[in-house]
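With one protein chain removed, the remaining protein chains of the complex are shown where they sit.
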Amino acid sequence: MFIYQTLVRVRYAETDQMGFVYYGHYATYFEVARVEAMRALGISYKSLEDSGIQMPVTDFHIRYKKPGRYDELLRIETRIEEIPSLRIRFNYTTFNEQEELLNTAETELVFIDSSRKRPVKAPETLLSALVPFFHPNGI
Amino acid sequence: MFIYQTLVRVRYAETDQMGFVYYGHYATYFEVARVEAMRALGISYKSLEDSGIQMPVTDFHIRYKKPGRYDELLRIETRIEEIPSLRIRFNYTTFNEQEELLNTAETELVFIDSSRKRPVKAPETLLSALVPFFHPNGI
Amino acid sequence: MFIYQTLVRVRYAETDQMGFVYYGHYATYFEVARVEAMRALGISYKSLEDSGIQMPVTDFHIRYKKPGRYDELLRIETRIEEIPSLRIRFNYTTFNEQEELLNTAETELVFIDSSRKRPVKAPETLLSALVPFFHPNGI
Partner (left out) sequence: MFIYQTLVRVRYAETDQMGFVYYGHYATYFEVARVEAMRALGISYKSLEDSGIQMPVTDFHIRYKKPGRYDELLRIETRIEEIPSLRIRFNYTTFNEQEELLNTAETELVFIDSSRKRPVKAPETLLSALVPFFHPNGI
(Lines give C-alpha, C1' and ligand atoms only; values in the text may rest on other atoms or scores of the structure.)
Protein backbone atom coordinates (compact mmCIF):
# COMPACT_ATOMS: atom_id res chain seq x y z
CA MET A 1 0.00 0.00 0.00
CA PHE A 2 1.18 3.50 -0.80
CA ILE A 3 0.22 6.24 1.68
CA TYR A 4 0.82 9.97 1.39
CA GLN A 5 -0.20 12.96 3.55
CA THR A 6 -1.18 16.32 2.05
CA LEU A 7 -2.03 19.52 3.91
CA VAL A 8 -4.66 21.83 2.42
CA ARG A 9 -5.56 25.20 3.95
CA VAL A 10 -9.30 26.02 3.70
CA ARG A 11 -9.87 29.23 1.71
CA TYR A 12 -12.65 31.71 2.47
CA ALA A 13 -13.90 31.11 -1.09
CA GLU A 14 -14.49 27.48 -0.13
CA THR A 15 -16.75 28.15 2.86
CA ASP A 16 -20.51 28.53 2.54
CA GLN A 17 -23.07 30.42 4.60
CA MET A 18 -23.35 27.52 7.09
CA GLY A 19 -19.74 28.42 7.94
CA PHE A 20 -18.51 25.07 6.59
CA VAL A 21 -16.46 23.95 3.61
CA TYR A 22 -19.03 23.50 0.82
CA TYR A 23 -19.49 19.76 0.22
CA GLY A 24 -18.44 19.96 -3.43
CA HIS A 25 -14.99 21.41 -2.73
CA TYR A 26 -13.59 18.16 -1.34
CA ALA A 27 -13.42 16.92 -4.95
CA THR A 28 -10.84 19.65 -5.55
CA TYR A 29 -8.97 18.89 -2.31
CA PHE A 30 -8.74 15.23 -3.35
CA GLU A 31 -7.44 16.28 -6.78
CA VAL A 32 -4.67 18.16 -4.95
CA ALA A 33 -4.09 15.18 -2.65
CA ARG A 34 -3.73 12.58 -5.42
CA VAL A 35 -1.60 14.84 -7.64
CA GLU A 36 0.77 15.47 -4.72
CA ALA A 37 0.77 11.73 -3.89
CA MET A 38 1.76 10.99 -7.49
CA ARG A 39 4.42 13.74 -7.42
CA ALA A 40 5.88 12.06 -4.32
CA LEU A 41 6.16 8.90 -6.45
CA GLY A 42 8.07 10.88 -9.07
CA ILE A 43 5.10 11.16 -11.44
CA SER A 44 3.96 14.61 -12.54
CA TYR A 45 0.33 14.48 -13.63
CA LYS A 46 1.03 17.45 -15.88
CA SER A 47 3.85 15.57 -17.64
CA LEU A 48 1.61 12.51 -17.94
CA GLU A 49 -1.02 14.64 -19.66
CA ASP A 50 1.59 16.30 -21.86
CA SER A 51 2.75 12.82 -22.90
CA GLY A 52 -0.78 11.92 -24.01
CA ILE A 53 -2.34 10.18 -20.98
CA GLN A 54 -5.40 11.74 -19.32
CA MET A 55 -6.96 10.45 -16.12
CA PRO A 56 -10.66 11.34 -15.90
CA VAL A 57 -12.55 10.36 -12.73
CA THR A 58 -15.18 7.64 -13.25
CA ASP A 59 -16.46 7.24 -9.69
CA PHE A 60 -16.43 9.47 -6.60
CA HIS A 61 -17.92 8.60 -3.21
CA ILE A 62 -17.62 10.62 -0.01
CA ARG A 63 -19.09 10.15 3.45
CA TYR A 64 -19.13 13.38 5.50
CA LYS A 65 -18.73 13.00 9.29
CA LYS A 66 -17.87 16.54 10.42
CA PRO A 67 -17.53 19.82 8.54
CA GLY A 68 -14.25 21.53 7.66
CA ARG A 69 -13.99 25.20 8.56
CA TYR A 70 -12.29 28.37 7.34
CA ASP A 71 -8.50 28.59 7.69
CA GLU A 72 -8.13 25.05 9.03
CA LEU A 73 -5.10 23.18 7.77
CA LEU A 74 -6.75 19.92 6.73
CA ARG A 75 -4.67 16.77 6.60
CA ILE A 76 -5.64 14.38 3.83
CA GLU A 77 -4.28 10.84 3.94
CA THR A 78 -4.27 9.40 0.41
CA ARG A 79 -3.88 5.67 -0.14
CA ILE A 80 -3.35 3.52 -3.22
CA GLU A 81 -4.33 0.10 -1.89
CA GLU A 82 -3.86 -1.98 -5.01
CA ILE A 83 -1.65 -1.99 -8.10
CA PRO A 84 -3.60 -0.19 -10.87
CA SER A 85 -4.29 -1.77 -14.22
CA LEU A 86 -6.98 -0.21 -16.44
CA ARG A 87 -8.23 1.74 -13.40
CA ILE A 88 -6.63 3.33 -10.36
CA ARG A 89 -8.39 3.84 -7.05
CA PHE A 90 -7.40 6.43 -4.47
CA ASN A 91 -8.78 6.32 -0.91
CA TYR A 92 -8.83 9.51 1.15
CA THR A 93 -9.29 10.26 4.85
CA THR A 94 -9.55 13.92 5.89
CA PHE A 95 -8.71 15.22 9.37
CA ASN A 96 -8.85 18.71 10.87
CA GLU A 97 -6.17 20.26 13.13
CA GLN A 98 -7.72 18.59 16.21
CA GLU A 99 -7.23 15.25 14.40
CA GLU A 100 -11.00 14.82 14.15
CA LEU A 101 -12.13 12.69 11.22
CA LEU A 102 -13.99 14.90 8.74
CA ASN A 103 -14.71 12.42 5.96
CA THR A 104 -13.65 9.32 4.08
CA ALA A 105 -13.78 9.07 0.31
CA GLU A 106 -12.72 7.14 -2.79
CA THR A 107 -12.16 8.06 -6.42
CA GLU A 108 -11.69 5.74 -9.36
CA LEU A 109 -9.91 7.06 -12.45
CA VAL A 110 -9.15 5.53 -15.84
CA PHE A 111 -6.16 6.05 -18.12
CA ILE A 112 -7.08 7.49 -21.52
CA ASP A 113 -4.86 7.82 -24.58
CA SER A 114 -5.78 11.42 -25.39
CA SER A 115 -5.10 11.20 -29.13
CA ARG A 116 -7.06 7.97 -29.72
CA LYS A 117 -9.62 8.69 -26.93
CA ARG A 118 -9.26 5.08 -25.80
CA PRO A 119 -8.66 3.46 -22.40
CA VAL A 120 -5.13 2.22 -21.88
CA LYS A 121 -3.23 0.45 -19.12
CA ALA A 122 -1.52 2.33 -16.32
CA PRO A 123 1.77 3.80 -17.59
CA GLU A 124 4.92 1.81 -16.79
CA THR A 125 6.52 4.72 -14.91
CA LEU A 126 3.62 4.75 -12.45
CA LEU A 127 3.62 0.96 -12.06
CA SER A 128 7.34 0.73 -11.43
CA ALA A 129 7.15 3.59 -8.90
CA LEU A 130 4.37 1.76 -7.05
CA VAL A 131 5.77 -1.77 -7.04
CA PRO A 132 8.13 -1.28 -4.04
CA PHE A 133 5.14 -0.34 -1.86
CA PHE A 134 3.37 -3.59 -2.64
CA HIS A 135 6.29 -6.01 -2.35
CA PRO A 136 8.08 -4.58 0.66
CA ASN A 137 10.17 -7.70 1.12
CA GLY A 138 11.33 -7.66 -2.46
CA ILE A 139 9.78 -11.09 -2.99
CA MET B 1 -41.87 8.75 -5.99
CA PHE B 2 -41.35 12.43 -6.69
CA ILE B 3 -39.53 13.32 -9.92
CA TYR B 4 -38.41 16.74 -11.11
CA GLN B 5 -36.41 17.92 -14.14
CA THR B 6 -33.92 20.81 -13.93
CA LEU B 7 -31.94 22.36 -16.77
CA VAL B 8 -28.45 23.68 -16.04
CA ARG B 9 -26.32 25.47 -18.64
CA VAL B 10 -22.59 24.61 -18.37
CA ARG B 11 -20.52 27.74 -17.71
CA TYR B 12 -17.02 28.28 -19.09
CA ALA B 13 -15.84 28.58 -15.47
CA GLU B 14 -16.96 25.00 -14.92
CA THR B 15 -14.91 23.44 -17.73
CA ASP B 16 -11.34 22.25 -17.26
CA GLN B 17 -8.42 21.90 -19.64
CA MET B 18 -9.65 18.47 -20.81
CA GLY B 19 -12.56 20.47 -22.25
CA PHE B 20 -15.01 18.75 -19.86
CA VAL B 21 -17.06 19.84 -16.88
CA TYR B 22 -14.70 19.41 -13.90
CA TYR B 23 -15.85 16.38 -11.90
CA GLY B 24 -16.40 18.37 -8.71
CA HIS B 25 -18.91 20.80 -10.21
CA TYR B 26 -21.70 18.22 -10.40
CA ALA B 27 -22.06 18.63 -6.62
CA THR B 28 -23.15 22.22 -7.31
CA TYR B 29 -25.43 21.19 -10.19
CA PHE B 30 -27.13 18.67 -7.88
CA GLU B 31 -27.54 21.38 -5.22
CA VAL B 32 -29.37 23.45 -7.86
CA ALA B 33 -31.40 20.39 -8.92
CA ARG B 34 -32.59 19.46 -5.41
CA VAL B 35 -33.33 23.07 -4.40
CA GLU B 36 -35.44 23.52 -7.55
CA ALA B 37 -37.14 20.15 -6.89
CA MET B 38 -38.02 21.33 -3.38
CA ARG B 39 -39.21 24.69 -4.73
CA ALA B 40 -41.54 22.80 -7.09
CA LEU B 41 -42.96 21.13 -3.96
CA GLY B 42 -43.59 24.56 -2.44
CA ILE B 43 -40.58 24.39 -0.11
CA SER B 44 -37.97 27.14 -0.30
CA TYR B 45 -34.67 25.86 1.09
CA LYS B 46 -33.81 29.45 1.97
CA SER B 47 -37.00 29.79 4.06
CA LEU B 48 -36.29 26.44 5.69
CA GLU B 49 -32.84 27.68 6.71
CA ASP B 50 -34.27 31.02 7.88
CA SER B 51 -36.74 29.04 10.04
CA GLY B 52 -33.85 27.20 11.72
CA ILE B 53 -33.48 23.96 9.72
CA GLN B 54 -30.20 23.28 7.90
CA MET B 55 -29.66 20.35 5.56
CA PRO B 56 -25.98 19.38 5.35
CA VAL B 57 -24.99 16.58 2.96
CA THR B 58 -23.76 13.40 4.70
CA ASP B 59 -23.10 11.18 1.67
CA PHE B 60 -22.44 11.87 -2.03
CA HIS B 61 -21.78 9.23 -4.67
CA ILE B 62 -21.47 9.79 -8.40
CA ARG B 63 -20.66 7.47 -11.31
CA TYR B 64 -19.42 9.32 -14.41
CA LYS B 65 -20.28 7.77 -17.80
CA LYS B 66 -19.63 10.59 -20.24
CA PRO B 67 -18.33 14.14 -19.78
CA GLY B 68 -20.44 17.30 -19.89
CA ARG B 69 -19.18 20.07 -22.14
CA TYR B 70 -19.23 23.86 -22.35
CA ASP B 71 -22.55 25.56 -23.09
CA GLU B 72 -24.55 22.32 -23.02
CA LEU B 73 -27.95 22.57 -21.43
CA LEU B 74 -27.79 19.58 -19.10
CA ARG B 75 -31.02 17.97 -17.97
CA ILE B 76 -30.93 16.62 -14.43
CA GLU B 77 -33.69 14.28 -13.32
CA THR B 78 -34.00 14.43 -9.52
CA ARG B 79 -35.93 11.76 -7.66
CA ILE B 80 -37.05 11.38 -4.05
CA GLU B 81 -37.78 7.66 -3.91
CA GLU B 82 -38.82 7.32 -0.28
CA ILE B 83 -40.51 9.44 2.36
CA PRO B 84 -37.75 11.11 4.42
CA SER B 85 -37.51 10.78 8.17
CA LEU B 86 -34.21 11.73 9.85
CA ARG B 87 -32.53 11.66 6.43
CA ILE B 88 -33.54 12.48 2.89
CA ARG B 89 -32.06 10.90 -0.21
CA PHE B 90 -32.05 12.48 -3.64
CA ASN B 91 -31.18 10.45 -6.75
CA TYR B 92 -29.94 12.25 -9.86
CA THR B 93 -29.52 11.28 -13.51
CA THR B 94 -27.80 13.77 -15.82
CA PHE B 95 -28.31 13.88 -19.60
CA ASN B 96 -26.81 16.12 -22.28
CA GLU B 97 -28.73 17.71 -25.19
CA GLN B 98 -28.36 14.51 -27.25
CA GLU B 99 -30.07 12.66 -24.39
CA GLU B 100 -26.87 10.77 -23.66
CA LEU B 101 -26.51 9.63 -20.05
CA LEU B 102 -23.66 11.58 -18.42
CA ASN B 103 -23.83 10.28 -14.87
CA THR B 104 -25.96 8.92 -12.06
CA ALA B 105 -25.62 10.08 -8.46
CA GLU B 106 -27.13 10.14 -4.98
CA THR B 107 -26.90 12.49 -2.04
CA GLU B 108 -28.05 11.90 1.51
CA LEU B 109 -28.81 14.92 3.71
CA VAL B 110 -29.85 15.26 7.34
CA PHE B 111 -32.10 17.84 8.99
CA ILE B 112 -30.33 19.90 11.67
CA ASP B 113 -31.90 22.29 14.16
CA SER B 114 -29.45 25.14 13.64
CA SER B 115 -29.82 26.67 17.11
CA ARG B 116 -29.40 23.41 19.04
CA LYS B 117 -27.06 21.83 16.42
CA ARG B 118 -29.04 18.60 16.71
CA PRO B 119 -30.58 16.27 14.13
CA VAL B 120 -34.34 16.58 13.82
CA LYS B 121 -37.05 14.90 11.78
CA ALA B 122 -38.02 16.14 8.31
CA PRO B 123 -40.23 19.25 8.63
CA GLU B 124 -43.99 18.67 8.38
CA THR B 125 -44.33 21.05 5.40
CA LEU B 126 -41.94 18.88 3.39
CA LEU B 127 -43.62 15.63 4.44
CA SER B 128 -47.11 16.82 3.61
CA ALA B 129 -45.94 18.12 0.23
CA LEU B 130 -44.40 14.72 -0.54
CA VAL B 131 -47.19 12.42 0.65
CA PRO B 132 -49.35 12.74 -2.51
CA PHE B 133 -46.47 11.39 -4.61
CA PHE B 134 -46.21 8.24 -2.51
CA HIS B 135 -49.91 7.39 -2.13
CA PRO B 136 -51.13 8.14 -5.62
CA ASN B 137 -54.37 6.23 -5.11
CA GLY B 138 -55.21 8.16 -1.98
CA ILE B 139 -55.14 4.95 0.05
CA MET C 1 -25.62 50.91 -27.40
CA PHE C 2 -26.66 47.29 -26.96
CA ILE C 3 -28.28 46.37 -23.62
CA TYR C 4 -29.31 42.95 -22.38
CA GLN C 5 -30.74 41.68 -19.08
CA THR C 6 -29.74 38.32 -17.59
CA LEU C 7 -31.12 36.67 -14.46
CA VAL C 8 -28.77 34.56 -12.33
CA ARG C 9 -29.94 32.63 -9.26
CA VAL C 10 -27.34 32.61 -6.42
CA ARG C 11 -26.28 29.06 -5.56
CA TYR C 12 -25.42 27.92 -2.03
CA ALA C 13 -21.97 26.98 -3.39
CA GLU C 14 -21.42 30.65 -4.22
CA THR C 15 -22.06 32.01 -0.71
CA ASP C 16 -19.32 32.35 1.88
CA GLN C 17 -19.37 32.30 5.66
CA MET C 18 -20.26 36.02 5.80
CA GLY C 19 -23.54 34.88 4.22
CA PHE C 20 -22.74 36.81 1.03
CA VAL C 21 -21.87 35.89 -2.54
CA TYR C 22 -18.08 35.47 -2.52
CA TYR C 23 -16.54 38.45 -4.31
CA GLY C 24 -14.81 36.30 -6.93
CA HIS C 25 -18.00 34.66 -8.22
CA TYR C 26 -19.21 37.78 -9.99
CA ALA C 27 -16.58 37.06 -12.66
CA THR C 28 -18.55 33.89 -13.44
CA TYR C 29 -21.90 35.70 -13.34
CA PHE C 30 -20.56 38.26 -15.83
CA GLU C 31 -19.32 35.43 -18.07
CA VAL C 32 -22.91 34.10 -18.08
CA ALA C 33 -24.25 37.62 -18.68
CA ARG C 34 -22.03 38.42 -21.68
CA VAL C 35 -22.47 34.97 -23.25
CA GLU C 36 -26.26 35.33 -23.00
CA ALA C 37 -26.02 38.90 -24.35
CA MET C 38 -24.07 37.58 -27.34
CA ARG C 39 -26.56 34.72 -27.80
CA ALA C 40 -29.34 37.31 -27.94
CA LEU C 41 -27.39 38.91 -30.81
CA GLY C 42 -27.34 35.56 -32.59
CA ILE C 43 -23.71 34.81 -31.71
CA SER C 44 -22.91 31.60 -29.84
CA TYR C 45 -19.60 31.96 -28.01
CA LYS C 46 -19.19 28.18 -28.27
CA SER C 47 -19.53 28.34 -32.07
CA LEU C 48 -17.13 31.27 -32.17
CA GLU C 49 -14.57 29.19 -30.26
CA ASP C 50 -15.22 26.15 -32.46
CA SER C 51 -14.57 28.37 -35.49
CA GLY C 52 -11.15 29.36 -34.09
CA ILE C 53 -11.78 32.62 -32.21
CA GLN C 54 -11.13 32.78 -28.46
CA MET C 55 -11.98 35.75 -26.28
CA PRO C 56 -9.77 35.90 -23.18
CA VAL C 57 -10.42 38.66 -20.64
CA THR C 58 -7.67 41.29 -20.43
CA ASP C 59 -9.15 43.63 -17.81
CA PHE C 60 -11.76 43.22 -15.09
CA HIS C 61 -12.85 45.92 -12.65
CA ILE C 62 -15.70 45.70 -10.16
CA ARG C 63 -16.98 48.08 -7.48
CA TYR C 64 -19.05 46.35 -4.78
CA LYS C 65 -21.85 48.40 -3.19
CA LYS C 66 -23.99 45.77 -1.47
CA PRO C 67 -23.64 42.01 -1.12
CA GLY C 68 -25.65 39.42 -3.04
CA ARG C 69 -27.26 36.69 -0.96
CA TYR C 70 -28.27 33.05 -1.26
CA ASP C 71 -31.19 32.20 -3.58
CA GLU C 72 -31.60 35.76 -4.82
CA LEU C 73 -32.43 36.10 -8.48
CA LEU C 74 -29.88 38.72 -9.48
CA ARG C 75 -30.55 40.87 -12.52
CA ILE C 76 -27.46 41.79 -14.49
CA GLU C 77 -27.71 44.52 -17.08
CA THR C 78 -24.98 44.05 -19.70
CA ARG C 79 -24.07 46.86 -22.06
CA ILE C 80 -21.85 47.09 -25.13
CA GLU C 81 -21.34 50.83 -25.38
CA GLU C 82 -19.08 51.01 -28.40
CA ILE C 83 -18.48 49.02 -31.60
CA PRO C 84 -15.62 46.59 -30.89
CA SER C 85 -12.50 46.45 -32.99
CA LEU C 86 -9.46 44.64 -31.57
CA ARG C 87 -11.09 44.72 -28.13
CA ILE C 88 -14.62 44.50 -26.82
CA ARG C 89 -15.81 46.06 -23.58
CA PHE C 90 -18.82 44.89 -21.61
CA ASN C 91 -20.29 46.99 -18.79
CA TYR C 92 -22.36 45.30 -16.10
CA THR C 93 -24.74 46.55 -13.41
CA THR C 94 -26.07 44.02 -10.91
CA PHE C 95 -29.32 44.42 -8.96
CA ASN C 96 -31.02 42.20 -6.38
CA GLU C 97 -34.75 41.40 -6.25
CA GLN C 98 -35.43 44.64 -4.33
CA GLU C 99 -33.81 46.49 -7.24
CA GLU C 100 -30.94 47.56 -5.00
CA LEU C 101 -27.68 48.20 -6.84
CA LEU C 102 -25.16 45.51 -5.83
CA ASN C 103 -22.22 46.42 -8.04
CA THR C 104 -21.00 47.91 -11.28
CA ALA C 105 -18.25 46.33 -13.37
CA GLU C 106 -16.45 46.23 -16.70
CA THR C 107 -14.54 43.58 -18.61
CA GLU C 108 -12.35 44.02 -21.64
CA LEU C 109 -11.73 41.03 -23.91
CA VAL C 110 -9.60 40.52 -27.00
CA PHE C 111 -10.21 38.33 -30.04
CA ILE C 112 -7.54 35.67 -30.54
CA ASP C 113 -7.06 33.42 -33.56
CA SER C 114 -6.63 30.19 -31.63
CA SER C 115 -4.47 28.42 -34.23
CA ARG C 116 -2.03 31.29 -34.74
CA LYS C 117 -2.32 32.59 -31.15
CA ARG C 118 -2.57 36.12 -32.53
CA PRO C 119 -4.98 38.98 -31.88
CA VAL C 120 -7.51 39.54 -34.63
CA LYS C 121 -10.34 41.97 -35.29
CA ALA C 122 -13.86 41.35 -34.03
CA PRO C 123 -15.60 38.79 -36.28
CA GLU C 124 -17.90 40.19 -38.98
CA THR C 125 -20.92 38.28 -37.65
CA LEU C 126 -20.60 40.08 -34.32
CA LEU C 127 -20.05 43.47 -35.94
CA SER C 128 -23.02 43.18 -38.26
CA ALA C 129 -25.25 42.02 -35.39
CA LEU C 130 -24.18 45.06 -33.35
CA VAL C 131 -24.41 47.76 -36.01
CA PRO C 132 -28.20 48.29 -35.76
CA PHE C 133 -27.84 49.19 -32.08
CA PHE C 134 -25.37 51.96 -32.84
CA HIS C 135 -27.16 53.57 -35.78
CA PRO C 136 -30.71 53.59 -34.51
CA ASN C 137 -31.87 56.04 -37.14
CA GLY C 138 -30.58 53.87 -39.92
CA ILE C 139 -28.29 56.69 -41.05
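We just call them A, B and C in the order they show up, numbering each chain from 1.
Please note the rule applied: a contact is a pair of C-beta atoms (placed from the backbone, for glycine too) under 8 Å apart; a residue touches a chain by one contact, two chains touch by 3 or more.
Everything quoted here is computed from the prediction, not taken from an experiment.
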item: Contact list for the unshown chain, restricted to visible chains; value: A, B, C
item: Touch with the omitted chain, as defined above, among B:Asp16, B:Asp59 or B:Glu77; value: B:Asp16
item: Full-complex contact with the absent chain, from A:Asp71, A:Glu100 or A:Asp113; value: A:Asp71
item: Residue of C:Asp59, C:Glu81, C:Glu97 or C:Asp113 in touch with the missing chain, whole complex considered; value: C:Asp59
item: Missing-chain contacts mapped onto chain C; value: 18, 20, 22-28, 31, 54, 56-64, 67
item: Residues of chain A in contact with the chain not shown; value: 9, 11-13, 27-28, 31-32, 35, 44-46, 49, 70-71
item: Touch list for chain B against the chain that is not drawn; value: 12-13, 15-19, 22, 24, 70
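In the analysis below, only the chains that are shown with their structure count from here on.
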item: Chain occupying the middle, per Cα centroid; value: B
item: Mean-CA-position distance for chain C and chain A (Å); value: 35
item: Between chain B and chain C, centroid-to-centroid distance (C-alpha), Å; value: 29
item: Sequence positions of chain A contacting 2 or more other chains; value: 18, 20, 22, 24
